[in-house]
Structures are given as C-alpha cells and as structure tokens.
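Attaching a single structure in structure tokens format; questions to follow.
We show some of the complex, not the whole, and keep each chain where it was.
Lettered A and B in written order, each chain numbered from 1.
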Amino acid sequence: MSGRPGRGAGPVTASELLSVVAARELAGRRTVFAGIGLPTLAVELAALTVAPGIEVVYESGVCGAHPSRLPETIADAVLITGAEAVVSMPALFGSVLQGGHIDVGFLGAAQIDRWGSLNTSVIGEWERPAVRLPGSGGAVEVMANAREVFVVMRRHTPRSFAAALDFCTTPGPDRALADGIRPLGVGVTRVVTELGVLARDGIGDELRLVAVHPGVTVAQVLAATGWELRTAGRVATTEPPTPAELRLLREDVDPDRVYLR
Amino acid sequence: MERTTDAGGAAGDKVVSLREAVARHVRDGDTVSLEGFTHLIPTAAGHEIIRQGRRGLTVVRMTADIVVDQMLAAGCVARLVSSFVGNSSAGSLGELRRRIERADPEPLEFEEYSHYGMVCRYVAGAQRLPFHPLRSYGGSDLPSVNPGIRKVTSPYPGPDGRPEQIYVVPPVNPDVTIVHAQRADRRGNTQIWGLTGVQAEAVYAADRAVVVVEELVADEVVRADPNRTLIPAHAVDAVVVCPRGAHPSFAQGYYDRDNAFYRSWSAISADPARLRAWLEEWVYGTADHAEYVAKRGEEFWARLAVGEALSGSVDYGRRL
C-alpha cells in the first residue's frame, strides 16, 4: 500500500486540507449522511482518527458500508456488497433520516447564505433560469432532519456565498421556523471552503468566520463573501494536516487518488 | 480503504444478558412495545420483565396475546394499547378479560385501535410524524371511545371536487421496544425472515430498542446479505442472545409454533389460581430463559423441531 514512491510526501492539496479539516469536525459523531467525494474522504479519515465506529448512511439506502474499493457514486455496487444493511427509500428517508438517527449531514450547494440556507435549483429565475441545477435530491430532508449539517464548498466567491439566494431550495432552520415549521436539528454548523472555516452555533445565529487556512488572510475571506461576514472573536489559523493524517489519507483512505485530485 | 471491521471495538458491542437488558432498559411506568405478529413474539423478554417485577407499564402490542395475559397477571401492566386482545384463534385471555370486564383484581386502562391504526402509529412514531392518515374508522364506534383517533381535512379536493376528510392516528413512541429475531451481529444489525410484521417500525419508533435473537452470528454472515437486515445497528441499543425465546410462538426455520400450549392457555388463564401456579412454576420458578428451556426438556423441543428448507443464495457481485 505504501510501496509507491512519494505517496506520503508532496505538498498538501486543497482536497487534502478540506478533507482533514472536515474529518476533525466529526469527532464524537456516530452517524453521518454523506455523498461521495470529499465527504467520503472526511468520514473515512475520521473513522481512523477522531470518530472510531462512525457509520455512513448513503442516500441510496446503504447503512454501514464496508466497500472493497473507494466508491465512485452513492449507489456504487461496492457500497452494497458487504454492507451491514440496505434499506428502501421510504425506510431511509422516513425512519433513518426523518426519524432523527443522523448526527451530521454533509451537503454541498451552488449558493449558501449567511443563515446556512442553500440553493441547488437554479441560477436566475426558477421559471426560466439562466442555469438549471439538479435540485434538492435529499438535501431538503437532510437539512430538516440531521442534528447538524456540514457544508463543503471548494469555491468561495461572493456569487456562491450570496447575500440573497437566487432560490432557496434547502432552508436552514431559521427560515423553517419563520414558516411555522420546527426542524429537528440546528442546520448548518460548519462550512469548509478553500479559504477557511465558517461556523454557526444554532438557531438565530449566522455563519461567522472561525478559521482561515494557512496563507489566507481574514480580509481575503471577507472579500470573497457576498454578505458582510462576521468573524469569531479570534479567527484561528487552520492547523495544517499532520503527517499522520496525511499518511492515512494518502495511503489508507484514497491510495488511488480517486478523490484526492 | 477497507475500514477495520469493528473500529468501535468494545464500544460497538451491544451484547448483554436478557436480565441486564431488562434491568437497564425497562423501567417502572415505561411505555413498552413488544412486537412480533404471531411470529417471533418476545415471550422470554416478557417473562424477564415479570421476574424483575416491573410495575405500572403501558404495554403496546398489536396482538395482545399470551405473553400480555401473563404480564397482566403478574401485575406489571397498568395500561394496554392494542388492536387484538385474544389468544390467537385458540381462545380467550382469562386475566385480560377479568381486568377489563370486572376490574379484577384491578382496572386496566385500555386503548383500542385496529391493526392498521397500530401500524400507522408505529410508522408515524418511527418517522417522527405528528399524525398518520388512514382510510379506516369512518362510521366506527372506535373514535368515540378512543380520543386518539381524529380527523383531518385534506388540503386537496376529493374525487368529487369537494373537501375530503380522513381519519388520522397519533404517533406512538415507546420508551423501549423489544423484538425477537432470528439473528444479529454484535453491533445489532438484525436479520429477520418469514413474517416481518411491524418490528422495524416499532424499533425505530422507540427511544431505546432491545433485540432478542435466536443466535448471534459473525459480521460476515450479516454482511453477505445486507437486504436481510431489517433493523440496522444504529437503531439498536442492546442485543440479547436467547434461543427459543419466542416460545410458544415460532421462529421461522428454527422451531415451530406450540399450538398445544396456545390451546391450553384458555383453561389455565380462566382460573386465577391456576394462572398464578403457572407463573410460579415457569417464570418465577426459573432463574432465566435458559432454565425455562431446560425445564421443558429435550423431548418437548424435539416436538417443535422443523426440517430444512433453504432460501437459496443470490449474488451481490464484486468488482473485478
């Protein structure tokens, strides 16, 4: 596994940094609802470090997967063979997710606002959009029912960190409450981007900058955000991946660099 | 990137004795769901609740049958939520009838539903819904004696274009659900075949869940057939190994139903003294279910033995 030269060396890539940062945030969590890609890396690394025994639940119905290879989609056959359970979609969305069994849901988005609401539907007007995006999938349900939500967004721009969403596909709990609906969880608590980490404690809070990655300034992040981003009392600098974390990521989690591109 | 099988190590191991599971998870005054529709009835768990002398329980069970009659007779139960209170097709439940018909020796609060009403309550409980609609109860007297059964007006027009009403039931969220199953791994991934009833929903509806199994199997056995896992580990708090724990009901592929015992229960339960003696001999008089099984004797179990009828194997495939 560690036979190929240079695997453990080399500079830290953005994917590696984001995976490591997200993995650390999973300390103590037991169940994660995740898609494929960076969340996969983060969860697998967390399982080997801060969250032993953590279980990934996939939108496709797989619980407790033990894949022989790194999966390429949430429905990859390698996730099913050898899994602990595969359940129907009514059971997955109804009993597992809405039933409140998910500690952390991972989501991505085209746009996020300061309250952690997400847009994955359209850029422009819904009726005749400039860009038609895929839509919710299960994101509306993950936000409404997971105890908390982590968002991973590589690109950090004023367009994606928007003052106003073009369309709110997936509302945070503050919007839900304003609509008279009580969500189970607190919505987005962590947003990991190429520039740093935003955090939000719970209902009524907005996202604040809590950390910048090495070499990134607070001013850069504020300029890259479409709203007037507030900062935590003291903005930390992200602790770079440790050699141990990098070795696990590169040698055990994704030796073929499927996602560590 | 194969993760170590039990990264959780001992933390992921939920196997405890039935005594410990009941001591830890069933408390006086709790709402306790015992499910298993004729198949896989968690009798041994009911007996252990009796041995430990729990009081003031609300028992939730679709088909309240022998084990419920026994728990009633032992004084564990203050309230019963059910959709069928009878000894299968074999006769009556003496204690239950005395409690309801004559408050003898004390009254029993009874909440009556239909089977699908109960199923919908479990589904709503499992899915954290405030209510579940169903096309039953129109014109029934049940809503008049059960204020839990209510009506909602659909926000969509009915087939005749006018507003449409439908009955709904409230969720049930037991403090603890106990079910019996054929097998599980140490983390609680539970596999059931044959009649699967409402066990998965009853487990998901509960705050705590105890799974009692005929046998504990290696992780590899469970993971060879993930679709057979009806109850994933994340929903389970305790795994108890208790062979023959569903007697007098059956465990598909393990042992058959003890129809003679069902038939005998009407007479036993009709006489409070005889019922008391039965409990003394078979429940209080045995330290645990293993003793109950031993006391029955090998010949007894041989009569309930079943032959083999294998399911055959399907291929889940592996990447080449």
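Convention: contacts are C-beta pairs under 8 Å (C-beta built on N, C-alpha and C of every residue); 3 or more make two chains touch, one makes a residue touch a chain.
This is a predicted model, so every value here is computed, not measured.
Whole-complex chain count, expressed with the shown labels: A x2, B x2.
Assume only the chains that are shown with their structure count from here on.
Annotation: 38 Å between the Cα-based centres of chain A and chain B. By the touch criterion given at the top, residues 1-3, 5-9, 11-12, 123, 126-129, 185, 187, 189, 200-201, 204, 219, 222-224, 226-227, 229, 231-235, 316-319 of chain B touch chain A in their complex. Contact residues on chain A toward chain B in their complex (touch as defined above): 30-31, 44, 47-48, 52-55, 57, 62-64, 66-70, 77-78, 80-87, 91, 94-96, 98-101, 145, 184, 252-255.
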